[in-house]
Structure formats: structure tokens, C-alpha cells
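These notes are about the structure you will find just below.
All protein chains of the complex are present and in place, except for one that has been dropped.
Take a look at chain A:
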Amino acid sequence: MSARPIYKFNGGVHPPEHKRESSGTPIVAGPLPAQLVLPLRQSIGNAAKPLVAVGERVLKGQLIAAADGSVSAALHAPTSGTVTAIEGRLVAHPSGLAEACIVIASDGRDEWEARTRFDWRAAYDAGNGRAIRDYLRDMGVVGLGGAVFPSHLKLAGRDALDTLIINGAECEPYITCDDRLMRERAADLVAGIRIVRQLLNAREVLIGIEDNKPEAVAALHAAIDGADIEVVVVPTLYPSGGAKQLIKLLTNIEVPSGVRSTDLGVQCFNVATVYTIYRALEHAEPVISRIVTLTGNVARPGNVEALIGTPLSDLMAFAGEQTGTREHIYGGPMMGFALPGLNAGLSKAGNCVIATAPADFPDKGREMPCIRCGECASACPAELQPMDLYWFSRSREFGRAQERNLFDCIECGACAYVCPSSIQLVDYYRFAKSEIWAAEASKKAADKARERHEFKQFREEREKREKAERLAARQAAAAKPATTADAAAAADDAETKAAKIKAAMARAAERKAAGETGDTQATDAMDAEKRAKIAAAMEKAAARKAHLESLQGGEAPVAEAVDEAKAEKIRAAMEAAAQRKAARDAAKADTPAQAGETDVAPAAMDDAKAAKIRAAMEAAAQRKAHRESLQAAAPVAEAAPAASALDPEKAERIRAAMQKRDEEKARLAAMSSEERAALDAERQARIDAARVRAAAKKESEQ
């Protein structure tokens, strides 16, 4: 035993230990359940993000969900099997609400994924501490003492640490998982401690163990072959296992409110956490199991190394649960909570499951008024005034409770344990804390909403201003250069006109080209018209030819000559049609003034035009045929969608919406800039209307 002085923290209680029941037998491997339910939220901070899909086969140790952000830890498949669901399931949480879980049906083969050891020593020598921390995060290493704080964050950013404290106090009644771990796996644990020490560059290492675990102390003494690690035995007093309390006990450093122990040169790790760090770094084993104490009203109380996600009902069956259990406590009797159900899977936080029998857990006495005896204050290890906190929490004066350092309460339950009025003080503190957190969250949300609303107003204001500026600029530009522009236009008259004609022709050609591929009804109509005219011209020509033939009686040369003349005429007619069309196009596209000008153009069009017209006719004919075939097919095609009842309804709605939108658009277009200024007032009116509507709706509902 060491000669190191042991300091004292305020208060503390001596609840009945009940550790003997489960500490006598060695750790046994837990059952391999048929199904594992793995909550994605396994640490403080963000829940992990799933990487697997339903139906996927996973191997033992495979990464199935990645850490999301820095305050998060990864999750691995505890055994080989198939992912059967990723959905909300009951989790070990006092709320009894469902949370996202990955459900794996095990195949019973427990087949490991191929593992490669991470050479952390090389990374350490290279000064790459970040790589080690990221590796631990991806191995899902979190604090297994119950708070599940991601361990990689505690190993971050320190040049040197004065004292590394390894927490083996395990002060809570009933729980013996750390005790058994220290007894049975002392060598591995010590190796882990040395790794953590190296990573943190700690000057001294102290292992704090309560004096009710002499076997663990002896085992560690035997395993520590050297003077670099000191085992310090502290007196059994609940809650000596609290981080701040243990730090006070071993170093006499009192961690003030709002300060982290790291800032004072002290860091604290739970023994089970250190063990998992060792398994991860030296054996490439992710955190897929943990030692859990199963005790209380069971036939075989003891410690089980169970896979994470093992349904708690399987664990209780494994321990031989007896009849007469009233409820199951997850965690210790002081700080744990009653489980909402046993379907939940074991989480990394689950150090103990207690089946409570009425004999061991008698009814809490009826809550009596607080008599301000002060027992709670003398028991409080955080040196708070529990009766004040209780008073303000109870009367919902959360601000005042906060002023009295409500958030320094570690919810150890010592105050409730000593309370002569049987007041469940911690319930009030938890209530007040969650109310304060919720209020803070909604305040944050409100601040964000305010910011966004103000920005939107600013943006609308800016857009309005910019629009007004643009309008003013355009008006100014239109008013000023009117006269000079006229003169210039007159000077370049001929050139511009020629250019315009060319442009008009190009446009006409383009439109025709567009008509061939896509189409508008306008061009269709135009084509049809043209076609009709051309056909008429051809008919006329044919008639004339027939007339000539009848006159001249089948004389071949004459007929040929006539044919030539005919062709000439037809061409002329077609040209005329083309001219007319060009003129029409030009007139439509631009000002009527150009219509006259196009008359000059036809010389340039001629053959090209004719060819185009022919092509257009062909295309039109094809299109028509296509349309007809489509129309024939349409009833069949339309029959299928019509089957869904939604479509006509939706179409109706869309039509109505479009109409409404067009009206709105027209209204907006008709609006002048001054009228827009009145928009705010209008919005107000709309809001009023909405209120009236809402009120009416409410009334009708009532």
C-alpha cells in the first residue's frame, strides 16, 4: 500500500454495497443472441451515421456506422450476420422512446472481419497523435464508466499532463464489472494504462480503487512491474468514483465549476475504457462487447462479457431471472433508471442491469414536505445546497436554480438517499435540467429564425431598391439619346435595312427549321396555308395544261413546250408564294415598315426558297402523318395514367393554379413601383384575412 495521503471530498454516503452477489464468479462470455439491436447513438454528441443497407451481410467487427463529426464515435457489428432493419427501436433510455437502431440477425458463425493492426507506435513516433485519435474514434472507443464520452477527445491536444487518474473506484452498489476486469485482466489493463500514459505524456499515473476490492488491488500490484504506476486505495464512500471526487481524493485538486480537469493537469479514465483502448490499439478490436453486471433477482448473478446490442431480455434469461421482479434498473441503483422494456439492446453505457425484487428495493416512502434539515447539503459531494435546488426546481424557477449551480450536480443521488422526507430530489434536478436545456435550444432556434427573418427583409428591401434603380436608369437612357439615335438611323438607313432584311430571312429560315424538328401551331398553320396555295397553283397549272392539250391534240413537241412553260409558271407561282410568305414573316417579326422592303428581296430568295418550301411541305406531310398516328395511339396511352385517381384531380388543380398564377403575374406586371411600396400593407391585410380564416376554422372545429 502506498504512503500517499488520501484527501477527502465533502459528504458522501454509505449505501448497502450488494457487491458480493456478483463479484464472486469470473466473467463469462455472454450469449450469442439471434438478433442484435444496436442503437446508433452510443455516445454523447451526434449519433453515428449508418454505412450498411438492409439485407447486407456484415462480419464481426465490421464498421457499420461512422462517427458523425468530432463528438461522436463509430459503431461495429458485434457478430457476423445480416442487417435486417435500420429503424426506430426501443432503446435503453428513460424516455421509452424509439431511436434509430441497426438490427442484425446473427448467423451464428461469429466470423471476424480481416483485421490489420494499426501501428500506433509509428504514428506516435511520427508525432501524429491525430491519426491515433481518429483511429480510436473509428474503433468506437467511448467512456465505459457510464457517461459514454468519446475517448479520442480526452486524448487530444496536450503537451504534458501532470496526473493521469485511472478510475477503478466503482463506488456504486451492485456493480462489479470493473472489479472483475481488474482482477482477471490486470496485465492487459496495465498495458493499456501505459499506452494512455504515453499518448498523454503523463508525469504520474494513479489508479484509484475503493478498499472494498482488495483482490483487484492485489492483481494490479502484481501486474504493475515497476514504479511508474501507483495503485491508491481509497476508502469506500459513495460517490468516490465520480471523476471530480476521485481527483479530489487523490490529488486534493478541486475542479471548479465550469473548468475541465484537463486544464488543471489532471485527466481521468475508467478502467474499462482503458482496456478497450488497449484492445483497439494492440489487437485491432473495435468496441463490440462490454462487461456487464447482471444482478438482483436472478439465479446466477455475475459478470458477463456481452455483445453490444444483445437484447436485455436475453441477458436476463442468461442470468436466470426469477419471478417476482418488479422492474429492471439500467445502471446502478443510485444513478440508474428504470428500463421502459427489455427489448432494448445493450448499449456501451450499460454497466449493470439489476432485476429488482421488492425485498431489496422496498417502496420509497411517500414524499413528505422538505423540513430544511440540511442533511442533503452535508451529503452532497458537489458541495451544493440541494434543498434550494429542490425548491427552485419544484417551483420552476429555473433561473434561480441555475444561479445556485444546478449544472454542477452530478445526479449521484446522495441527497435523495439521506432525505428523511423521502423526496426524490434527483428527479427534480433532472426535470429542471432538461427544461433549461430545452429552453436554451428553443432560444437558439428563435435567434436563428430572427436572423433569417431579418435577412429576408433586408434582401427584399435590397431587391426592391435595385429594381427601382434599374428602372430609373432605363428611363433615363430612353429619354436622352432619342434625337441623336434618329439621325444616326437615318444616315445608316440603307445599310440597316439591308441587314434587317437579311436578318428577317435568316429568321424565316430558322423558324422553318424549327418547324421541321419541334413546332408551334403557328408554323403548322402557315405551312398548311402555303401548301394549300401551292397545291391550288399546281392544280391551276394542270387544268391549264389539260386545256392546252385538248386544244392542240397530243402534239408531243408542243406538249413539251407547254410543259416547260407550265413548269416556268409553277415556279413563278411558287416564288410568289415564297415572297408572300417571307413578307408575312418579316412583317410579323419586325415592324410593318419592313414589309415593303422585303418586296425588294425576292431576287435573292429564288431557288433556295423553293427548295426550302418543298422540304417544308414534305416535313409537314410527315408531321401530319405522325400526328395522326399519335392520335390513333393516344387513347391507349392515356388509358393507363387515367387509372390513377389522382391525375385528373391533380391536372384540375394544376390548371387552377396556373390560372391563378397568371392572374397574379398580370397583377404584378400592372403594378407600378409605388404600388409595390404598398405591399407591406397588403401582406398585413393577407395576414388579417388568414387570421379570420383560422378563427373561423377553429370555431367550426369546435
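Assume contacts are C-beta pairs under 8 Å (C-beta built on N, C-alpha and C of every residue); 3 or more make two chains touch, one makes a residue touch a chain; residues count from 1.
Convention: contacts and distances are computed from a predicted model.
J.: Which of the following names does UniProt give to the chain that is not shown: "Glutathione-dependent formaldehyde dehydrogenase", "Ion-translocating oxidoreductase complex subunit B", "Glycosyltransferase" or "ABC transporter ATP-binding protein"?
T.: Spelling it out: the chain absent from the display is recorded in UniProt as "Ion-translocating oxidoreductase complex subunit B".
J.: Among A:126, A:446 or A:576, which residue is in contact with the omitted chain in the full complex?
T.: Residue touching the chain left out of view: A:446.
J.: Considering the complete complex, identify which of A:130, A:203, A:283 or A:660 is in touch with the unshown chain.
T.: A:660
J.: Going by the contact rule already stated, which one of A:361, A:391 or A:431 would touch the omitted chain in the full complex?
T.: Of all options in A:361, A:391 or A:431, contact with the hidden chain holds for A:431.
J.: List every residue of chain A that touches the chain not included in the displayed model.
T.: 41, 47, 91, 93-95, 97-99, 366-367, 424, 427-428, 430-431, 433-435, 437-438, 441-442, 445-450, 452-453, 455-456, 646, 650, 653-654, 656-657, 660-661, 664, 680, 683-684, 686-688, 690-691, 693-695, 698
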